[in-house]
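Complex shown without one protein chain; remaining protein chains in place.
Here is chain A:
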Amino acid sequence: MRRTKFYPIAAAATVLTLTLAACSGSGDDDSGKGKTLDVWIMKGTNPDSEPFFADVAKAFKEETGATLKVEYVEWADAHDRFVTAIAGGTTPDVAETGTTWTPEFADAGALAPIDDYVKKDNLGDDLVKGLVEAGTYDDKLYGMPWYAGVRSLVYRSDLFDKLGLKAPTTWAELQADAQAIKKADPKMLGVAVPGDAEFTVYPWVWGAGGQVATQSGGQWTSGLDSAEARKGISFWTGLATQDKLSSAGATTWKETDVLDAFANGDVGMAVMGSWTPAAITEKNPEMKGKFAAVPIPGETGGIAPSVLGGSHLSMFNTAKDKDLAWDFIKLMTTGKFAQEWADDSGYFPGQTSLLDKAVKSTDSLVAPFAKQFVDGGASVPVSPNFGAVQAKKTTSVMMQSILSGKSSVDDATTAAAQEMTSLLNGK
């Protein structure tokens, strides 16, 4: 509300700079010589991003003759900066957009579709499906899959060895493993069931055969109150409320709190992202070699789908030279540089042919995530309004009210499904 006051000023300032910039635009030319491509990249994904982009800039200059200008943006301010830039027409030519933002910006009319380019370069069949799904809005592709991570079940392999347990492949096994850990050390959480981490909830909905939300005939319907979804949510929350395998504190935990507790050695099992192992050993070097991952089990086996969280490279409507922008997107998201970025950052590339290496890895912290990524990747409902569902924390409200004992699974899921349906349909 305070920020509203600043929009006009920011808008005025940006409009002014835009007018000045427009005066200096050069004429149309097939080669990129003398041109500059403005790119926004999120800070922190890759600790070595500056040398990486120095290499990219060199290759880009060789290929097109154009100069690459990269600006690093903090994740925390990125959404606001995009909105302000969109308001003033000062968006970059290409930017990294979080997968849930792509449909939102596309819906607002800020992005340019890239289907024609993808078709021309025959890339369509080689892109990770979950990321294409997340970047498609109104049947047009707006976000080029770049990189992503996925959440799986991470467990303490040292404790499992000591207690003679096996990594769970069904829900019953997961429950039994958690009970065994709790029995061996009552101070530990057998499994962490966080109340403010929506992406750790959906796998249990999907794993039981339920749906978060489906679209038909332009109308969205949330499936959180279906019998299947309730079964999954009952199982997951029951581990905390009935079996007491989680903790009172976990009722208000976010994913970062889960990570801290796991690194601290308090947690036996937790749903965590493929990017977290490095953070865990960085926080607590003693944890090195003491944990492993396994795809999230379905109720009676198989893999429960989990959300692919990552980034697209999106082209903005304001891009002065769209062919040049595409050249950059292609350079980044395919082949050598895509592989190098994934290796440096610990994420998976968005090109299927590049994933084989990770799938074949023998590393117990790479292969299971890669398997989940390829065989059990899913997307949240692809709607520009899903941002509103996340802002209202519909899923977290449901989880927290169940975990704190304020409402039953049936009541909480009914309320959540109603709210999600109305938000997705724009009220």
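The criterion applied here is as follows: contacts are C-beta pairs under 8 Å (C-beta built on N, C-alpha and C of every residue); 3 or more make two chains touch, one makes a residue touch a chain; residues count from 1.
What we mean here is this: contacts and distances are computed from a predicted model.
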{"item": "Complex member absent from the view - protein name from UniProt, among \"Malonate decarboxylase acyl carrier protein\", \"Alpha-E domain-containing protein\", \"Hydrogenase expression/formation protein HypE\" or \"Sugar ABC transporter permease\"", "value": "\"Sugar ABC transporter permease\""}
{"item": "Per the touch definition above, residue among A:Asp177, A:Asp225, A:Asp266 or A:Asp321 touching the missing chain", "value": "A:Asp266"}
{"item": "Chain not shown: contacting residue from A:Gly109, A:Gly164 or A:Gly218", "value": "A:Gly109"}
{"item": "Contacting the left-out chain in the complete assembly, out of A:Thr64, A:Thr200, A:Gln400 or A:Thr413", "value": "A:Gln400"}
{"item": "Touching the absent chain when the full complex is considered, from A:Val94, A:Met332, A:Leu354 or A:Ala388", "value": "A:Ala388"}
{"item": "Residues belonging to chain A that touch the chain removed from view", "value": "1-9, 83, 86-87, 104-105, 107-110, 195-196, 247-249, 251-253, 257, 261, 266, 387-388, 390-393, 396-397, 399-400, 404, 406"}
